[in-house]
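Here is the structure we will look at, set down as structure tokens.
Here the complex is missing a single protein chain, while all its other protein chains stay put.
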Amino acid sequence: MAANSVNAEAVKDTRSKRTRRSRFSDQVAHGVFLVCAILIVAIIFGIFIFLGFNGLRMFQDPAAKNFFTSTNWAPTDDVPSYGALGFILGSVVTTLLSTIIVTPLAFAMALYMTEMAPRWVNTLLRPVLEVFTGMPSVVIGFLGLIVLVPWLTKLAAPIAPSAANAGVGWGAATVILVIMILPTVVSVSIDALNAVPESVREASLALGSTRWQMMKNAVLPAASAGLATAVVLGMTRAIGEALAVGMVLQGDTHLPDGPFSLGWFFQPNINITNAILNYFSEASGTERNGYFMLGFVLLIISFLFICLSRYIASRSVYK
Amino acid sequence: MSAQQQISTTQGTPEDRQRVDALQRLTRRLHVRNNIASAILAIATGLGALLFFVIIIKLLVDGVPYIINPNFYGADGTGVVGPQIFNTLYLLVFSEIILIPIALSAAIYLVEYARQGPLVTIIHFAAETLAGVPSLVLGLFGYLVFSSVLGFGLSRLSGILTLLCLNFPVALRLFEDALVSVAREQREGGLALGSSKWHMIRTVVLPSALPGIITGVVLSAGKVIAEAAALIFTVGSANPSNVYTLNPMISTDNLTIHIWFLKTVARSVRIRMFTRSIYDQY
């Protein structure tokens, strides 16, 4: 600074003023930009701290110690119980099941669209994928409620414990999640496949591979990191999906009775987001903190997913 | 192909012919497999596409009669969505007004000022994590911080601030891309003319990055229109009599919340049809 002002004295007065002013405004701008950039760190820390503080506070209540070990969520009973395992199970089951359905389908669609499809297929399908990637989840949930649920009610009535409620539950939620995450996974997979250089394909074909061998042995392995990222991204979306799934789950706070069976998928059932959505606004005391804890669990799960996808991305060859 | 045919037509020893037969069988098998695989891929794509098109057609068939019905857009009464459209636009405009300067500033810092180092890594990691936070969890956070602790109650302001948290990482990413894409020569040219960094950014980088910035704004706008879960606990699901004001402290709903809400208290399917149809064009 001192050297600068000595310099400034040497040059003409007006010029020095202008320089000083512009340097000052440069510093102010720098500061403002830095604050804005730090803000995003502050927000994410705030989310962890506020949710974590409110959620973990529930464990002050000794009745909450079975949070991760019991499936009995009965906060208003005379002897309250806060077992959230049922909610967590619901989220995990629907997410895994929908991912298992989506992954092969999405990879097939992405492979077809990048490697084989005639031009018009891409022209037609890509905008459609885009529309569905940004589709409001309530719209899908609403469609599920008026189209899918009545249809499933008829279809699944024989294997469901209650014919009137056969259309709702994990089964319907899985279908909804498939529709929700399929476009995302396909889009990201297409990007991953397109990132594989043409030379990889040419090398494989030059060795005499059929097109399928080329895809199987050259393109898919080369794009594996990107494809894995696509699946993790889909899972992140699926586990946090609230409204669409809540509309077709319609459960209260309990898992169905009896041992785990096919019938579980075709009766009102539960997951984390549905519980928060339906019960948070009325809850008080330990129960209220319990829903913050569920939100915190959701936050941790999606955080782990993000870490996983970062790890995978760091190992990818082509970006 | 022609080479193989040549081999098969040449007369040779029995071993040669055997080898040729085996090669032909292999080729045939590979071709059959290739065809089967292609067919499976095509069928899977067809099924996926069918699913999407059925949904779009269903929405269009059920929705268009309401879209073209002027009563649907009325200001008052049941089965009209005038207030919801206004609220959606209100939340959209005001959340963008707050979002753009903040996200753009952060992007400028990351691209123009920051040196590669732990701070940039942390900011990028924070942005990625925030982008992955489920919107319902953001809703809980918004309720806790903006509605309760800061005392804004269920209000448009709480909703706008929650939307800021939701859209910040998305916009930051897109703005960064836009700034990075400005050529280095242009920047250096600006600096060589003796202008300060901030002056160079204002006069050279931002104008060149404008198309990319607009892309970012539009994409984050799409997220605002579609969002519901983050808003249910922060802006509420009810309207005062007069929603056509700029008052940020009143509780309102928007189109997506309205659909969700009608699902729980609606008395007729018809009203839901009304609301949903808005999304046909979306």
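In this document, chain identifiers A and B correspond to the written order of the chains, with residue numbering beginning at 1 in each.
One rule holds in what follows: a contact is a pair of C-beta atoms (placed from the backbone, for glycine too) under 8 Å apart; a residue touches a chain by one contact, two chains touch by 3 or more.
Everything that follows uses one rule, which is that contacts and distances are computed from a predicted model.
J.: Since a chain is absent, check the UniProt entry for it and pick the matching name: "Electron transfer flavoprotein subunit beta", "Phosphate-binding protein", "RNA polymerase sigma factor" or "Serine protease".
T.: UniProt protein name of the non-displayed chain: "Phosphate-binding protein".
J.: Would you mind spotting which of A:31, A:104, A:127 or A:221 touches the chain that isn't drawn?
T.: A:127
J.: Considering the whole complex, which of A:87, A:279 or A:305 touches the chain not shown?
T.: Only one listed residue reaches the unshown chain, and that is A:279.
J.: Among B:121, B:148 or B:181, which one touches the chain that has been omitted from the display?
T.: B:148
J.: Which positions on chain A touch the chain that was left off?
T.: Against the missing chain, chain A presents residues 75-78, 126-127, 129-131, 133-134, 160-162, 164-165, 187, 250-252, 254, 256-257, 263, 267-268, 278-279, 281-285, 288.
J.: Tell me which stretches of chain B touch the chain missing from the display.
T.: 70, 73-76, 82, 85-86, 88-89, 92, 143, 147-148, 151, 153-155, 215, 218-219, 221-222, 225, 236-242, 244-245, 247, 249-252, 261, 264-267, 281-282
What we mean here is this: only the chains that are shown with their structure count from here on.
J.: When the C-alpha atoms of chain A and chain B are each averaged to a single point, how far apart are the two points in Å?
T.: 13
J.: Contact residues on chain B for chain A in the complex?
T.: 30-31, 33-34, 37-38, 40-42, 44-45, 47-49, 51-53, 55-56, 58-59, 101-103, 105-106, 108-110, 112-114, 122-123, 125-138, 140-141, 144-145, 165, 168-169, 172, 195-199, 201, 222-223, 225-229, 232-233, 256, 259-260, 263, 269, 272, 276, 279, 282
J.: Across the complex, what residues on chain A touch chain B?
T.: Contacts found on chain A: 22-23, 25-26, 29-30, 32-41, 43-47, 50-51, 54, 104-105, 108-109, 111-113, 116-117, 121, 124-125, 128-129, 131-132, 134-143, 145-147, 179, 182-183, 186, 210-213, 215-216, 236, 239-243, 247, 273, 276-277, 280-281, 291-292, 295, 298-299, 302-303, 305-306, 310.
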